[in-house]
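A single protein chain has been omitted; all remaining protein chains appear in their positions.
A and B are the chain letters, set down in written order, and residue numbers restart from 1 in every chain.
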Amino acid sequence: MITTLIEKPSRSIWQRWRWLLWVVVIGALYDWTISGLKFTGLQESAGVVSRSIMAGLVHPQWSYVYDGSGEDLVSLILQTLAIAFLGTIVSAVISVPFAFWAARGDHERFFLRSGSGKVVLTLIRTFPEIVLAIMFIKAVGPGSYAGVLAVSIHSIGMLGKLFSEAIENMNRGPEEAIVSAGGRPGQVFGLATLPTILPEFFSYTLYRFEIAVRSASILGMVGAGGIGTPMIFAIQTRNWPKVGIILLGIVIMVLLIDSLSEQLRKRLI
Amino acid sequence: MSIPEAPRRSWMQRWHVKGIVVTSLLLVLLVTSSRMTGVDVGMFFSNFGQFLNLLVRMSHPDWQYANVIVRPLLETIQMAILGTTIGAAFAVPFAVLSASNLIHNRFLRGLTRLFLDLVRTLPDLLLAAIFVAVFGIGSTAGVVTLAIFSFGMVSKLFYEVIETIDMGPLEALTSVGASKVTIIWYAVLPQILNQFVSYFLYTLEINVRASTVLGYLGAGGIGVFLQRSLSEFNYSQTAVIILATLAVVLVIDGISNHLRRVLL
Partner (left out) sequence: MVEAPIISFKNVNKIYSNGTVGLKDINLEIPQGQFLVVVGLSGAGKSTLLRTINRMHEITSGEIKIDGEPIHAYKGQALRLLRRKIGMIFQGFNLVNRSSVERNVLSGRVSYYPTWKTLCGLFTQADREMAVRSLQRVNLADKLYTRADELSGGQQQRVAIARTLMQEPKIILADEPVASLDPLTTKAVMDTLQRLNREDNITVIVNLHSVPLARQYADRIIGLQAGQLVYDRPISEVTEADLNEIYVTEAVQA
């Protein structure tokens, strides 16, 4: 080695031993984590239950797929999609003003407006969707309407954030062009801002729709409509063949929606 | 006067047709969805009093209750850390197997990706409900749920990172006849470690959020108390839980964001 020829730059003690500090911190963190959790140990029935779940997945209850009662898999999957679709659309519309509120402006002092908007969006995002669903069930009764409301409100947190970032990063050129042509603020917004930003909004909305489909499929577990309701009943009554067919239905639904949405987004951009 | 040199208007018409088709399709979807879900704007406002009442009761948090929920809140964080760690550990080999620049066998890569896609379709609460049935009520079900959930998410983020690495060092090592493991250790790992840690922290943030509701179905942590307060209509306790959860999530987000900035 040639290290002997070149004088090595000396590193401070801090630089040399910093990794050890990290090891200690991370080690302590994991020690705390593992010691804090009470592992109940596997239930005796765990093996039996997992075997029956497997059996249920292999032999799903095909008769549940469609029976014309409106309470079958296909109808409830469609209802789940309806909840997700409606919730996402409503949320996208409400998110637009929120996004303009939370987007940082060039001439803004201390970022009071955008800062407060960002805080509100964070609060909405952090508020658990399940709790929202339960609150709306109090207002409109159990069912998919409550699910729609929960998805609509909860999605604002994320869509508002994505939209506002899109606004912050958008090309300001077209706006400048309309201003320099003597346009009024409303004309600048309608002729430059919106047409420049809308495609991005659509793309984010589609992405959010994918997530909403997943949430809509579990909101039923607390009574807010969709496929989640029969799912939780089937699990509680240990009806594994039914759990199997519902799982299958959800997996297929999500895969289809994801690929559909991806196709659409590719075409938009 | 006629417009010379301008193209025919049929172009324009086709444009309109497309616009009209898309708009009416959207409208039809909207109407059917609202029929299907029984959306009734009037009902929401006629029952608004009840909703408001709930909000009013939530706006008087029962601060005494905060002492009770410290322990389950910490348990929630512990669940998230352990679940994310297990999930990420399992994700690494799968990410390597799905990276198109490392694995040239298309069949193997397609198979792993399909598997990962399937795992990612399952929502967290659904997994929780199943694992509570398997492992019984408690944090074990929560940890397993979070492990699987983060496995699906992290493996995709990881293989996307791997696919963007600079192939130069790999070629250098391959040319001197290094083994696949050596190549990954010396040429791949140094390039991706920071991004891996960053994505790990990002997933941890998401898992902390997720873990706060898993308990609603019995999978341990603060969610158990959330469920209890809601079923007892004790909304002043619910409010404390939500506020505390919010604080924890924001603190974890803050720490994680700071660490990620330092890393990248």
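Everything that follows uses one rule, which is that a contact is a pair of C-beta atoms (placed from the backbone, for glycine too) under 8 Å apart; a residue touches a chain by one contact, two chains touch by 3 or more.
Values in this document were obtained by computation on a predicted structure and should not be read as measured data.
In the complete complex, the residue from A:45, A:116 or A:187 that touches the missing chain is A:187.
Among A:78, A:179, A:211 or A:248, only A:179 touches the chain left out of the display. For subunit A, the list of residues touching the undisplayed chain reads 171, 173-174, 176-184, 186-187, 190-192, 195-196, 199.
Methods note: only the chains that are shown with their structure count from here on.
If you check the complex, the residues on subunit A that touch subunit B are 29-30, 32-34, 36-43, 46, 49-50, 53, 78-79, 81-83, 85-86, 89, 122-123, 126-131, 134-136, 138-141, 143-145, 147-149, 214-215, 217-218, 221-222, 225, 228, 231-232, 235, 238, 243, 247, 250-251, 254-255, 258.
By the touch criterion stated above, subunit B contacts subunit A in their complex at residues 29-30, 32-34, 36-40, 43-44, 47-48, 50-51, 54-55, 74-75, 77-79, 81-82, 85, 117-118, 121-126, 129-130, 133-140, 143, 209, 212-213, 216-217, 220, 226, 230, 238, 242, 245-246, 249-250.
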